[in-house]
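Note that one protein chain of the assembly has been removed; the remaining protein chains are unaltered in position.
And now, chain A:
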Amino acid sequence: MLSLYCIFLWLVLRVGVKGASDLSGCPSTENTWRYRARSGEKFLLFCDVPKPGLCKKRNVSMRQMCGGTLCQRVQWYKQPQNGSQPYAIQNDHPHITWENNLLQFSPIGINDAGSYICAIKYKPKAIKESRKSKEVTCFLNITVEVQPKEKTPCMDSVKNELYLLIGSTDSVPCPGVNCEGDLQRQDVTWYKNGMLCPYWKNTHIVFDEIYHQDHGVYVCDYNQSINSTWWLVRAVVEVKTVVKNTSLAPIIVNPTNDPVTLEVELGMPLTLECKVHFGQERNFNPVVKWYVEDAELNREELRQANISIDNQVERQTIYYTACLKQVTKKDLQKTFICFAQNSVGNATWTIKLKQKRRDGKEFDAFVSYAKQDSFDSLDPSSLNEESFALDLLPKVLEKKYGYTLCLFERDVIPGGVYTEDIVKIIKQSRRVICVLSPSYVSSPTVFELQAAVNLALEDQTLKLILIKFSPFKEPDSLPHRVKKALNVLPTITWRSSKSTPSNSRFWNCVRYHMPVKNHQGLGEKGCKIFPRIFSLRKKEENYSL
């Protein structure tokens, strides 16, 4: 065995140690350290002798570490092989980083062997003298030799990363020490997270009960004599603590009313968030999906989604948010299902959509217009009031601007009593749009206007919008109340060719009087953002007729 080592030594690069001036006041008695590392492993060098630490207190916070000299500004230099000037190591190497007084190799390679110098500013303890103690710069010379890992005798049993189960009894072995013989040795030096742990001297650190605070970066050093020189063999173990695999299926933490319904607005985007708690597992393969199911039980996955994960020691929480660009009427008939699964089991959560009705009214506006006789079309080229009401109004207000209108012919189930139906519908509407014309005021349809006026007096939220489709003379037979209303209520005049385009003053004025759409969020993270500042909207539409 020993001869093999000798051969390896000749093959491995070694550099002569350059003597450096030793400034008095520096803490370490030796200013030269020699370490042996194995290639391919993570390796650390400390500048300055780490102080015996608070290792007994298992948790070492950065705050505590910085209490001593550990966080002084340190500069690392590498001495090149050819004997030229040492150069400062910058933090631009992919595998060499330095933080505070630590030089870290992830991993160390054959080419990293050589001589390193670290300069640390050190302030010696105040001596009882008249002058203040000056800050000195101490130098530490460190020689590192790197042994190729493949040649390590028991490479397989060298563990540089360990997972310890919290609550169990376990031990942290110094990697590789058992390969080189003496398992009983009690001269191993251990460091945890950069602090010296004087109570640990054996080749293994035994924990009779693992706590989360036992995680960290452990370093073990032991002496080894090779060819009559003493080297410190150093190895690094990253210890991570885990909880045992969960025995629970995932838990969906969304609110559980029964049934769960969400009020939505048609045409608006919708976000559906599913919050799931998962227990920890070594082989963690969580599944979270949103499905939409229709009446025939056909399921389709909602693919557009965001995922965010909150990972804690004892559990992981996954927030899975699906996005619907626009809620359609069909979506109100569908069921939305969140599905979550881990290796133990699965869970589901369902939600249905309901149309939002702030004030309990179903329609934004009821359209009242005179039904045409087939002989009444005076001007075939211009729009008649029936097609204005049945075609143009819905085209602009419903399709373009997203309002919900009620048209008697279209939306009322026949067979009821006309007058009762009218009163019922007007009560279900936020506005009543009356298309006024000579035919309107002289036809039975004027009852609808009368009903609207009366109902508006009872219900403050109901308002009338009068559209003067064509000029007319008020018949005397009209009830007094209706006459008064015609004088006082806002009237928008239809000017055929000018008013037809959907962005005309006419339509802007109609929209001004229509109910405001509610854009308050259903889930603040919407698919799109529709900023609607009330004052801005009003400014746009303040047109005079």
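Please note the rule applied: contacts are C-beta pairs under 8 Å (C-beta built on N, C-alpha and C of every residue); 3 or more make two chains touch, one makes a residue touch a chain; residues count from 1.
As a working rule, contacts and distances are computed from a predicted model.
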"Mevalonate kinase", "AP-1 complex subunit gamma", "Interleukin-18" or "Origin recognition complex subunit 2" - which is the UniProt name of the missing chain: "Interleukin-18"
Option touching the unshown chain, where A:K78, A:H204 or A:H513 are the choices: A:H513
Among A:Y87, A:Y163, A:Y211 or A:Y418, the residue in touch with the chain that has been omitted: A:Y211
Residue among A:V136, A:L162, A:V243 or A:L266 touching the omitted chain: A:V243
Residues from chain A at the interface with the omitted partner, ascending: 54, 57-61, 64, 166-167, 209-213, 241, 243, 313-314, 358-359, 456-457, 461, 485, 488-490, 512-513, 515-516, 518, 520, 534, 538
